[in-house]
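Notes for the one structure printed next.
Yeah, one chain of the complex is gone here, protein chain that is, but the others are all in their spots.
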Amino acid sequence: MNTASLLVFDGLLLLSIVSLAWASLATRDERRSVILFMAFGLVLAMAWGRLLAPDVALAEAAIGAGLSGALLLAAVRKQPRPLSSGSTRGSRYLDGAQVRTVSRWGVTLLCAALAGALAWALLHAFNNAPQDALHRSISANLEASGVSNPVTAVLLNFRAYDTLLELAVLLTAVLGIISLGQTTTGYTPAGPVFEGLVRWLVPILILTAGYLLWVGAHAPGGAFQAGATLAAAGVVLRLAGRRIIGLPDGFMLRIVMVAGIGVFLLVGLTVLVLGRPFLDYPPAWAGALILMIETAAMLSIAATLLLAFVGGQPRSMPARAVANQQHEEMS
Amino acid sequence: MSELLSLSALGLMLSLFLGLLRVLIGPGAGDRMLATQLIGTAGVGILLTLSLLHDQPALIDVALLLALLAAVAAAAFTGQQETRHD
Partner (left out) sequence: MINLLSSILILAGLFFYLAGSIGLLRLPDLYTRLHALTKADNLGLGLLAAGLALYSQHPLTALKLLLVWLAVLAASAASAHLIARQARRQETRP
C-alpha cells in the first residue's frame, strides 16, 4: 500500500514537471511563460525533497521559485509591447523569415537523436558505475573536514576549488550588470497590505538566512541558500518601494562584492604560506575557516543576486534623501 | 500509520495536480498566479508529510523556505510600477 501510493505520487509528480516545462516553453505570451516557470520551480523543489536531497531543494526553492521568478517578471515588464498579438501561423516563421518544413524536420530529428544518445549514455553510466564509491570516500574523510554535513564538506573543503571558481563567475556577472549603467530609483511606495507583508516577511527572511548559514555545518543549508534568501529579502524591500534595500553604497558595495572570493583566496593563500597545499585547511581550524568563508560568500551572493534584480548600478542617495526617508518611516 | 502518511502525500499531490490544470488553463494571469500559490501551499503540505514519512527534519526547513519564497513570488507579480523620480 505504501509503495503503491508513492509510485502514483511519483508518476503525478513527473507528469506535473514535464507538462509545466512544456507549457512554459510552448506559450507565446512571455508573462504566462514566466508564471509557469515559477510554478515549475516550486514543483521541482518538491521533487528534490522527494528525492531526499534537502540542500538542493533549499537552493531550488530560494533561487528557482522566488528569485528567478521575480527577476524574469521584472524583465518581462520592461519589454515593449509587440505590435501584433502573435499570428496563428507563427510557428512557421522565425523573425519574419519562413522556415522550410524540411529544415524543421531535420532539426527535430537531430535533437531526438541527441536526446536518445544522452539517455543511452546515462543508462549505461548508472548500470555500470560503482554506486557507493563516492559515498564511502566522503564518509571516511568527513571527520577531518571540519563539518558534519557531507554536502558542505564537499562544497567547502574537498572541492573548495570549484566553489572558489563559482564565486569568480558570480563576480564576472556583477561586472556585466554594473556595465548596464545606472538604474531607476525604484518602485512606487507600497499600499497598506503590501507594507504589512513586508514588515514581517523581511525580518523572517533575514533570520532564516542566518539560520541556514549556521545550520549548514551539520544539517542541510549553507552559504548559497542563505545568500539567496537574503537577496529575496532585498527584492521584497525594493518591490515595496523602499529606497534602502540593504545594498551598501559605493565603496562598501565593492567590498561586499569581492568579500566572498576575497576571503576564500585569503584563506587559501595563507594556508599555502604556512606550508600546506592550496586550500588544504588544517583539520583543527577547518570548521572555523569554513564558517568564515561561508559568511563572506553569503554576503557576496546576496549582493550579486540583489544587484541582478536591481538591474544596474544602484543610484547612491544624497544625504538629505536618506534622512527624509528615515523620517517618513518613523512617522 | 506510515501508509496513512503516504496516502495523504498522494492526496496532496492530487490536489496539486488539480491546481496544475488551473495553471495551464488560465485564462488570465491572475488565475495562473493564484494556482501557483495553490501549488506552493500543496507543496508545503507534501514536504511536511514527506519529512515525517522519511524521518528527515530538514524537509520542514525546505517547506518553510518554500512558503516564504512563494510570498516573494506573489509580491513580484503585483505589478508595482517603477518610478523615475528625482
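Each chain carries a letter (A and B) given by its place in the written order, and its residues are counted from 1.
Everything that follows uses one rule, which is that a residue touches a chain if its C-beta (ideal position, glycine included) is under 8 Å from a C-beta of that chain, and two chains touch if they have at least 3 such contacts.
Since the structure is predicted, the reported quantities are computational estimates derived from the model, not experimental observations.
Q: Tell me which of A:Tyr161, A:Trp200 or A:Trp285 is the one touching the absent chain.
A: Of the candidates A:Tyr161, A:Trp200 or A:Trp285, A:Trp200 is in touch with the missing chain.
Q: On chain A, what residues meet the omitted chain?
A: 191, 193-194, 196-197, 200-201, 204
Q: Which parts of chain B face the unshown chain closely enough to count as touching?
A: Per the touch rule, chain B residues meeting the hidden chain are 1, 4-5, 8, 11-12, 14-16, 18-19, 21-22, 28-31, 33-35, 37-38, 41-42, 44-45, 48-49, 52, 57, 60, 63-64, 67-68, 70-71, 74-75, 77-79.
Everything that follows uses one rule, which is that only the chains that are shown with their structure count from here on.
Q: If you average the Cα atoms of chain A and of chain B to get two centres, how far apart are those centres in Å?
A: That gives a centre separation of 18 Å.
Q: Going by the contact rule at the top, pick out the chain A residues touching chain B in the complex.
A: 1-2, 5-6, 8-9, 12-13, 15-16, 19-20, 23, 31-32, 35-36, 38-39, 42-43, 45-46, 48-50, 52, 54, 57-58, 61-62, 65-67, 69-70, 73-74, 77, 184-188, 190, 194, 197, 201, 204-205, 208, 212, 215, 219-221, 225, 229, 232, 235-236, 239-241, 321
Q: Can you tell me which positions in chain B touch chain A when the two form their complex?
A: Residues of chain B touching chain A: 2-3, 6-7, 9-10, 13-14, 16-17, 20, 23-24, 26, 29, 32-33, 35-36, 39-40, 43, 46-47, 50-51, 54, 56-59, 61-62, 64-66, 68-73, 75-86.
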